[in-house]
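A single protein chain has been removed from this complex, and every other one stays in its place.
As written, the chain order gives the labels A and B, with residue 1 at the start of each chain.
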Amino acid sequence: MAGHSTYVPAFGFTRWLDKRLPILRLTHDTMTTYPTPRNLNIWYTFGGILTFCLGVQIVTGVVLAMHYVPNADLAFNSVENIMRDVNYGWLIRYMHANGASMFFLAVYIHMFRGLYYGSYKEPREVLWILGVLIYLLMMATAFFGYVLPWGQMSFWGATVITSLFSALDQLIPHLGSAITSWLWGGFAVGDATLNRFFSLHYLLPFAIAGVVGLHIWALHVPGNNNPLGIDVKGPQDTVPFHPYYTVKDAFYLSLFVILFAGFVFFAPNFFGNPDNYTPANPLVTPTDIVPEWYLLPFYAMLRSVPQKLIGVLVLVGALVTLFFVPWLDTSKVRSCRFRPLMKQLFWVLALDCVMLGYVGSQGADAALNLGGMQLPLVWLARLGTAYYYGFFWVLLPLIGRIEKTKALPESIAKSVLGATGERT
Amino acid sequence: MRHAFPLLALALGLSICGLAFAEDTSAPLPVKHVQWSFEGPFGTYDRGALQRGFQVYKEVCSACHSLNLVAFHALAAPGGPGFTEAQAKAIAAGYKIPAEPNDKGEIFDANGNRLTRPGILADHFPPPFPNEEAARAANGGALPPDLSLIVKAREGGPDYVYSILTGFSHKPPTGFKVQDGKYYNPYFAGRNISMPPPLAAGSVSFADGTRSSVAQEAHDVVTYLSWASEPTLEERHRTGFEVMAFLVLLAGLLFLAYRKVWKDEH
Partner (left out) sequence: MATATKPEPTRRDFLYIATGAVGAVGAAFAAWPFIDQMNPTSAVLAMASIEADISSVQLGQQVVFKWRGHPLFVRRRTPKEIAEARAVSLSDLPDPVARNANLPDNAPATDANRGSKAEWLVLVGVCTHLGCTPTVSTPQAPQGDYGGWLCHCHGSQYDTAGRIRKGPAPQNLAVPPYSFLSDTKIKVG
């Protein structure tokens, strides 16, 4: 809650600084005394984890950029130089590649947390929108980054995704081709494309950092939501951020880093695609072009429609949908803890995204063997896409009106400590 | 009704596990699974296998396949075949590297042959062909891929490469037409592979006296190629163990600190 600052500079230097640039005051107010609901659970630690991930990606990325060469003839070998000859280059590269996967793992948990507890609802709509913006910037950054090693998947993934814009030719003749050749800097993905993708890949993370600053600011104005979804009523509902949440965030971050280290040191190519260890060849298309796992659900949506332009609109629409969530949900109750019907639909959405991800990972012609009958996976993709859209555009508005919600607790403190005020 | 959606999702999820390959004799066989000394979190490269594998690469594979990303000094680096620097230097000197222009600016001798110089530690393994076109011309139009990353560049990794190398002994099923100029290998996509069987029993006589069956040669060269693809594996596993131990300690301390801070709240 944006309240009165209690910071009192204790030393001569800190008094002097506080009058000129109150940065210590800002730290004190936002990270030390900041009143935080006392009932935040593990799912609320992912904001801090995401900040850590952004830091890791920037530090490892800047260091990789000291050795990487963004030229189509040299890029692949420059990455291998990093892996083989640069001191600890293998470690920094694997941290960066696996860090991207960890970043998306954390962001999906973070987003689903927001959906479940109604953290997007009034008065946190702008917080949610900034978050969606960060997510889109992350997707763009990851897309550009994956092109840089200039492997087969780098090249052909870039070709497929940039070619999507040519679908616009159906709306306005020549517009799509003009856009794609503008993106490519040529007649196909090539050296010009690689260079500009490198520049943008270096730039966007700092844009992300800026939007993250706004995101945290937009959080601190109304204050954190909490698993009960009810407002903080007074100081008895909160604890100071430090030491309660600094230590809690640090602990859960350490668990996250253990998982991260597990991948980096013992399964560094688990998330990757072997085809990207083959240098890019514009004349040979890999048998299956697959993006990285975190883009697979949207890839499945794109391929669910045979018509190119509609497929693109379905993909873009799925992302644009996220911006409208605060207004699509009509429920007066925030948290799914008290929304029994929405809770189940939420879990179906989660499974739906996993299913779409699986479909996205398979070939375009893949099919399920159901007791002798072949079910093309594309029908699962269509079902999954329909549910995705239906969830946001039909169910969210509808369920809020018809659902019988459970009774909300009186306050956070009462809920945590029990009605008599004794610890439960 | 309440449970309909989750149950439907569950049913779909379970049936995904029933995904089966179509009956198709041109679909490749699943790869053979072999025990590798370097698999698992504590895996290391078997030094003997690396040195024998290097011998197989040098005497058999390097006739067609380059190893562009591997430098001679890597042969003496920790975590690798374990040659001494002197041995690696001698290996390097045994190779002919295209020479820089001489004082007259020439790179060919009077007979039109490329001028060469002996290799040094800093050089990489020289390719058998000067360019892709020459490689294709010498191999019936097919391009033998560079092997520096082959183990990481193929689904199935070392098992796949091993299966290909030992798969030539399979005879094609009746009715299967092997394309002209190709060979039957059931582990290769489409089962027609351009590479003739490269290994035969006894084609390499190992310096350490190991019997050179096809399986042995394949096992050793795949170990060597796995090292070529991932030379820092041993350092990665070692560092990983230390990092994990540290992180578990730190997580433990943070957990205790967390409980201590929250003991009287909540």
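Note that in this section contacts are C-beta pairs under 8 Å (C-beta built on N, C-alpha and C of every residue); 3 or more make two chains touch, one makes a residue touch a chain.
Just so we're clear, the structure is a prediction, and the values are computed from it rather than from any experiment.
Undergrad: On chain B, what residues meet the omitted chain?
TA: Against the missing chain, chain B presents residues 71, 73-74, 77, 103, 120-122, 246-247, 249-250, 253-254, 256-257, 260, 263-265.
Undergrad: Given the full complex, what residues of chain A touch the hidden partner chain?
TA: 59, 63, 66-67, 81, 84-89, 91-92, 236, 250, 417, 421, 423
The rule is short, and it goes like this: only the chains that are shown with their structure count from here on.
Undergrad: For chain A and chain B, let me know how many angstrom lie between their CA-based centres, rounded off.
TA: It comes to 34 Å between the two C-alpha centres.
Undergrad: Please name which positions on chain B make contact with chain A in the complex.
TA: Spelled out, the residues of chain B in touch with chain A are 2, 5-6, 9, 12-13, 15-16, 18-20, 41, 69, 71, 74, 145, 148-149, 152-155, 157, 189, 229, 231-232, 235-237, 239-241, 243-244, 247-248, 250-251, 254-255, 257-258, 261-262, 265-266.
Undergrad: Can you check the complex and tell me which residues of chain A touch chain B?
TA: Interface residues on chain A, with respect to chain B: 38, 77, 80, 83-85, 90-91, 94, 239, 243-244, 247-248, 250-251, 254-255, 257-258, 261-262, 264-266, 268-269, 274-275, 277-278, 287, 341, 344-345, 347-348, 351-352, 355, 358, 366, 368-371, 380, 416, 423.
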